[in-house]
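The structure under discussion is supplied below as structure tokens; questions concerning it will follow.
The complex appears here without one of its protein chains, the remainder shown in place.
Moving on to subunit A:
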Amino acid sequence: MPSEIITLQLGQCGNQIGMEFWKQLCAEHGISPEGKLEPFAREGSDRKDVFFYQADDQHYIPRAVLLDLEPRVIDGIMKSPYKHLYNPENVYISKDGGGAGNNWAQGYHQGDKLTEEIFDIIDREADNGDSLEGFVLCHSIAGGTGSGMGSNILEKLNDRFPKKLIQTYSVFPMTNEVADVVVQPYNSVLTLKRLTENADCTVVLDNTALNRIATERLKKATPTLAELNQLVSTIMSGSTSTLRYPGYMNNDLISLISSLIPTPRLHFLISAYTPLTSDNTESEVRKTTVLDVMRRLLQPKNAMVTTASRDKNLTHCYVSILNIIQGEVDPSEVHKSLMRIRERKLAEFIPWGPASIQVALSKKSPYITTQHRVSGLMLANHTGISSLFDRMCDHYDKLIKREAFIENFRRLPMFKDNLDEFNDSREVVQQLMDEYRAATRKDYINFGNKQAGAQGE
């Protein structure tokens, strides 16, 4: 029904976080793993139809497309209690089942080959709704399927649905330790280019930060993948809560995004959530107020992306902030909290444009009991994200210098003749980083000119 959003889950990581996301959504809307509405949830005023539609037998079916090149994760889903939830037609596993082998080029190439079949599903799903608002893509940028095929699909989505929003939840790989996938920097940079050029909004989920949060906040010695995915699903459900629980403001995805993204390329968002709880641990946070929540959200330790506040003689700053506050909130508290944040100068903003902390109030699901009165999610556009790209580029540069592990790429059509695509991608990422850095300065408005001028020379 209104403003539908189709979720595309790609690759191992995408399907895993997607799985967690749907679990969370089902719980919040009172939908059983089979897709049946629980008896206690019949009177709800929530809008299930943004993410679900109803089958002929009134079962709720997620507007989700599950894609993978290897069957392992999707098979897992299909053996879980949620196996009847999804529309089986929307589950696509590559027939050869070999996977992309952590190779972006392989994923991209496979994506090309499977375009017809995949877009059959996507088109059908898109036609299914009255007014499709956009797509949400869940993937990681380090692997093969999520990054490669994801990049391919991003480009195609752009061509086919030029006016629809494309938002991605992109999991960025760990950068502080040795990568388990050696070509991860290649994959990342190649995907990053597509994210820069083809997505409207990318919510960056930094595995490094997720791990750190899991260990520091949730006190897990070695956080499992499921626990990390739970964090992601919390972010995902939180950021869509205003769509699903209609309120007096922000009832569509675009209104959330539009104020966050002032210029086309600066659309990489960091996220934060507080208070975090897990099933087994007692929360450290005892009392929650709007101000507490807002203040904690601004603390870097709660951010799901590890960013540097300073690098290369720059002080990074916020371009824009959106806080989604859930729970019983007196709207007058919001203004007071904003005043406090202003007085304490808790947030540094760009000097060239209007500084805004948007606050959206959202209801909590009535079917889930939480320990806390108020919880909050922050989506922020922060120039510090360039440091993350910077780290990735560092790794990339080291690898590409020696053209290490490049053979696997050369085997595929895109890189058969030359490695231009690598350079091109690296340049786009570099431009992105430059633009982010430029955004910290007052003369950002002239950024393009200089660039143009520099290029002209």
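By definition in this document, a residue touches a chain if its C-beta (ideal position, glycine included) is under 8 Å from a C-beta of that chain, and two chains touch if they have at least 3 such contacts; residues count from 1.
Note that in this section contacts and distances are computed from a predicted model.
When the unshown chain is looked up in UniProt, the name that turns up among "phospholipid:diacylglycerol acyltransferase", "Metaxin-2", "tRNA-splicing endonuclease subunit Sen54 isoform X6" or "Gamma-tubulin complex component" is "Gamma-tubulin complex component". From the options A:E38, A:E197 or A:E227, the residue with contact to the chain not on display is A:E197. Shown as candidates are A:T7, A:N87 or A:N251; the residue that touches the absent chain is A:N251. Summary of contacts with the chain left out: across A:R42, A:K79 or A:K163, the touching residue is A:K163. Residues of subunit A that touch the chain left out of view are 1-3, 45, 47, 130-131, 155, 158-159, 162-163, 165, 197-200, 246-252, 254-255, 258-259, 261-265, 330-332, 334-336, 338-339, 341-343, 345, 347-349, 351-359, 361, 444-449, 451-452, 455-456.
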